[in-house]
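Only one protein chain is missing; all other protein chains are in place.
Our next item is chain A:
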Amino acid sequence: MPRTGRIREKLRWSKIYTFSCIRHPESINADAGPSLSLSLSLSLPLPGPGHSRIVRCNQPRAHKRKPLDYPTNYISTTKYNIVTFLPKAIFEQFRRVANLYFLLAACLSVTSISPFSPVSMIAPLAFVVGLSMAKEALEDWRRFVQDMKVNLRKALVHKGNGRFSNKFWHKIRVGDVVRVEKNQFFPADLLLLSSGYEDGICYVETMNLDGETNLKVKRSLEVTLPFEDDRSFKDFTATIRCEDPNPSLYTFAGNLEHERQVYALDPSQVLLRDSKLRNTSYIYGVVIFTGHDTKVMQNATESPSKRSRVEKKMDRIIYILFTVLVLVSLISSLGFAVKTKLEMPSWWYLQPQRGDNSHLYSPSTPGLSGIFHLVTALILYGYLIPISLYVSIEVVKVLQAMFINQDLQMYDEETGNPAQARTSNLNEELGQVDTILSDKTGTLTCNQMDFLKCSIAGFPYGLSSSEVEIAAAKQIASEESGGSVQNGGGIDYWENGGSGFGSSPEIELEGGITCKIEKPRKPMIRGFSFEDDRLMQGNWMSEPNPGTILLFFRILAVCHTAIPELDEETGGFTYEAESPDEGAFLVAAREFGFEFCRRTQTSVFVRERYPSSAEPIEREFKILNLLEFNSKRKRMSVVIRDENGQLLLLCKGADSIIFDRLSKNGRMYEADTSKHLNEYGEAGLRTLALAYRKLEESEYSAWNTEFLKAKTALGPDREAQLEQAADMIEKELVLVGATAVEDKLQKGVPQCIDKLAQAGLKIWVLTGDKMETAVNIGFACSLLRQGMKQIRLSPMNKELITQDANKAVKEDIQKQITNASQMIKLETDPHAAFALIIDGKALTYALEEDMKHQFLSLAVDCASVICCRVSPKQKALVTRLVKEGTGKVTLAIGDGANDVGMIQEADIGVGISGVEGMQAVMASDFSISQFRYLERLLVVHGHWCYKRIAQMICYFFYKNIAFGLTLFYFEAYTGFSGQSVYDDWYMILFNVLLTSLPVISLGVFEQDVSSEVCLQFPALYQQGAKNLFFDWYRIIGWMANGLYSSLMIFFLNIGIFFTQAFLRGGQTADMAAIGTTMFTCIICAVNMQIALTMSHFTWIQIVLVWGSIATWYLFLLAYGESSPLVSGDAFRLLVEALAPAPIFWAVTLLVAAACNLPYLIHISYQRLYNPMDHHVIQEIKYYKKDVEDQIMWTRERSKARWATKIGFTARVDAKIRQLKGKLHSKVSSLSGQTVVATPPPDVL
């Protein structure tokens, strides 16, 4: 099997490539024959600090001993191991202030200072901490499993004697020689020795490292080329001296000593872990860095632990409660000190004079007693701080995360990946997102190109619509059928060919754009969605310009750098192309009947199929020169000699570049083609223009000598010379046509962006791609549209090498920003939308300290922001700028390792898990497999989780205040002595058992509106973004409610149980009876309260709320039946005293009702006169008005969206506005009889 690659003829790519294989002088020198002196001189700077690593190739055993004992390839990203788990996890737990407080309280509980028994302090704490630690352990275990999956991957490793066998990744050591096959990941950082290509080239996909999708060419040293099969490694030895492990991905310094000669190494020989071998059948490499020494692992930063805003606010509330606690304790201990000093001496029944040595109750030292009492009070009123809040929230969040993981509507059938909440800390943050920062490739697009349309000789071909067009048409159709109110007043914008969403109406906009919506036929061929019979099956022969069309196809088939590969199963060819565009072209050419089938060192063979002959004709095109694509040139050309001996230059490139290089008589189709190019651009397609030039023999040979001179030149300006040479020949071109390739958006991206925009979210695109591509995608996903004012920020196009170049550029950028801000300020049209497109270089300046706020305010004013050519670091910086500059919640979404920085920096990081790289997912907080699931994740889960957590926290504070303060009131009646009116056990159970489950069920199951409604009314999302449910007003309201309840509970009980008998039998109530009754009241009141808070009752909530109350009575019964030594005064209390007393039941009913009265009034009033959106929607749903009055329902749905300037809706709106504008001028000329359609046109 490893031999198959060898079947293919070996190509020496270095001969074909012009630019990317530029060799350093020493290697060129090495071509001529290694020169020892030069190599040695180069190796001189190496020894020194930071370059101490020595690798003995093919001698892994040498690396098991010191000093070459480097770490193995085992990776571990876990936080703990078995030994460190306990101490570390416990330490983590007690870093929380609240937990530390409870720990101190638990420690003090063994002394007599504590008002409670030790068990009542320690048990809840142990429970709470134990649960949190169990969760930590579980999460760490998952990480471990994930690591082991990677560690247990297998790679072919040289075992000695030229035999290779599979070895687990984690067993690979430095010095091992490994063989990596096509499409495999490199297990460690390798030094490339040789590859399936004769000259040691290989292609590497580094998407996981830097997110760049184009393949990179790596090249081995000449000296290692002979090691090209398994056996040759039998006696291979060499020594590598190189730099120490470091995180820099693009540098490498070292040398290789082989047979006593030293060769310098550079980054082009290094294959990094987690990148992937592409287009190359196999490579051999020697391991230089393993495990955590590899560049990618060195780059891995520990993901910062993120906390949601709600939790941060909750912490502040806890601090407030701490303050209240301290205050209350101070009052209490002051009262105690005064009482002790002034009154206690006369309380003979306490034997004040016989104070024990602890000074706890010593009238002679009231100050000291007061201080001791302060500690007591701090513990006693600790119930103000909900100990179980953190753990309850954690439980709730884990369950919420489970719902996210289990959501079938976020499960991707294609990749088989469900959505995953990787941390559950941020669930509620999902409901408050303001800005989404998105990566492009792999996130918005699938990095797959589809040949869709073309323009040849001024004729447009290709009938299929791009996804953008399809979606736009659908949108229009649904707008039309749903909110067709504007259609009333005789205004007829479009012919209505059908109705309803998903049907296939043909919509004709007045502008004359016809888009046909058909059931999108699944493209049978990957990369080819072209549909036009005029060009297929050889029909092109009967088109007006068959010659040009032929040329067009030939350019597609010949002008590229791809390699064909025979698919043995189907007999067809697949192409290994450097960029997906090229692949799409070749597939297209094949489908048109020009199948590229073979490439040799000098020729390209194309099988041309004509309708006239049954058998395809194989033609040979001699490739004389290849001037390949790079981002600076933006074009590629080949010089060929066809079978007739004709010399041709075939060129494809960016339209602007090509148009500049056309000859006078080559501009025949320019006008038509550029019109088509505009249309394609508007439809979100990537375009390239194709051109050719006939060369005269003499002209060519003159140029070729010039070119060869440049190619063999040495020195730094070699590249410039080459470019100049290329420039000379790539001119006087004749335009043939243009191609339009769809950079396939991931499914549902435009719709999702539209919905997110309607939910009030801002979307920024940060991409490493070049500006044109980014803008195209901007159009494709409706982030940009025609009529939007584009502000492009890029540095001046001058390459100043002067000293103050930086300054000049910076001033230029500054000026651009100021101008743009000015422009926006002066804009008067309310519908005007601006788009900011900024280039990576400009961003470097814009992100500088003095300019960034100006930049941010400009960016915030723009409807959409696209940053192109940004480095991973800049992505993170932009994210930080938005996060800190606006103070709003940011969400970063991306799929590659280049997005890791941004994912970690943002408040929420989302990773796309569909693709193979796991870097982004590993760093993310949530992973989804498609961008479109973001909508559901935010609008449904985010909305729910936010409301749930917010309500839950508020309720928590309420119940603990209601409970905790009753303890304080009671103190005033006990001379502030620190006695609690409740039994210790009641208090343990209060938070842990009796009130915890209903609140957890609130946090897990509450739904204000169903998921469909959430999606239908994106504006509901703003309730979270505006933080309506966790603002101070609401928090203080709940606290006041708690205060009121505590007053009611305490004073009603005290008043009712005052001194008189509470039973027919004449007994009066003692402390146990009053305490228990009061506690019963609390349990009933708070559980009733939570029932009022909920709006969604499944059997679970019902069982839990009633169950909590029932549990209390059952507990009381059981506790009363236990030994009196355990239960004390509560012994048989319920059975003997409370249950037979009507007053006990009467008080419970009274207090529960009285406590909930204000809240009931509040919600009744609010719903009646100031209903929030979800209230109204609940009512509509409840009365099934949505079914009865569907027009109203769809109207509201279309209105329930944030005013948005991006997305389809905005696009459609803009279109309608435009048409209306036209119409208005018509109508106003008819004056007077304008009938405006029913409701006010706030859609517009």
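To be clear about the criterion, contacts are C-beta pairs under 8 Å (C-beta built on N, C-alpha and C of every residue); 3 or more make two chains touch, one makes a residue touch a chain; residues count from 1.
Everything that follows uses one rule, which is that contacts and distances are computed from a predicted model.
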UniProt protein name of the chain not shown, from "Integrator complex subunit 11", "ALA-interacting subunit", "AP complex mu/sigma subunit domain-containing protein" or "NEDD8-activating enzyme E1 catalytic subunit": "ALA-interacting subunit"
Candidates A:I657, A:L1063 or A:A1139 - the one touching the absent chain: A:L1063
Absent-chain contact - pick from A:V83, A:L826 or A:L1168: A:L1168
Residue touching the undisplayed chain, where the options are A:Q146, A:T239, A:Q298 or A:T415: A:T415
Residue of A:P366, A:G978, A:G1003 or A:G1024 touching the missing chain in the full complex: A:G978
Contacting the left-out chain in the complete assembly, out of A:W169, A:Y361, A:F629 or A:F659: A:Y361
Residue numbers in chain A that touch the chain omitted from display: 115, 183, 276, 278, 343, 346-351, 354-356, 360-361, 402-403, 405-408, 411, 413-418, 446-448, 522-523, 526, 580, 744, 747, 914-916, 970, 973-975, 977-979, 981, 1005, 1007, 1011, 1019, 1052, 1054-1075, 1095-1100, 1124-1125, 1128-1129, 1131-1132, 1136-1137, 1141-1143, 1146-1147, 1149-1150, 1153-1154, 1157, 1160-1161, 1163-1164, 1167-1169, 1171-1173, 1176-1183, 1185, 1192, 1195-1196, 1199-1203, 1240, 1242
